[in-house]
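A single protein chain has been omitted; all remaining protein chains appear in their positions.
Right after this comes chain A.
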């Protein structure tokens, strides 16, 4: 069986698994990293949103064989590590996670790791464009929340943007 090597939450990992298994299942079923959730498996619901080299992506749509040994994968478990310790909040978390706690966003919580990972990437993208989050940016987020926590998600992203 082929060996797959990449960097996961700051640590290099090597897994024996076929090239075509989507990264989501390598993370969840083989490595036991359960933060990225399954909600569709076809890159629609965005519950599995994680980061690759600092950008948002959906591991349900990426065969593990496409990863390079130097690719850095970050899941919700490793998100605090994306910012220096000085930026982390009272729970030792990424500023966006702290805003999520502050706004008490989660209901069932299932979609929330993906929502937070998407929010962080959105703030970074908008910043790279030299601007701040607009209503149109928030309207464009595709992550589904079937509990309907959209209002607090919007509030938390705006607060998280300030803290980041």
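Just so it is clear, a contact is a pair of C-beta atoms (placed from the backbone, for glycine too) under 8 Å apart; a residue touches a chain by one contact, two chains touch by 3 or more; residues count from 1.
Keep in mind that, in the parts below, contacts and distances are computed from a predicted model.
Only one chain is not pictured, and the protein name UniProt records for it, out of "Isoquinoline 1-oxidoreductase beta subunit", "ABC transporter permease", "Acetolactate synthase small subunit" or "Monosaccharide-transporting ATPase", is "Isoquinoline 1-oxidoreductase beta subunit". Taking the complete complex into account, A:40 is the one of A:40, A:83 or A:164 that touches the chain left out.
Between the chain not shown and the residues A:3, A:85 or A:139, the one that touches is A:139.
Chain A residues in contact with the hidden partner, per the touch definition given at the top, are 17-18, 20-26, 28-30, 32, 34-45, 47, 52, 55-63, 66, 75-77, 91, 93, 97, 100-101, 104-113, 116, 121-122, 125, 135, 138-154.
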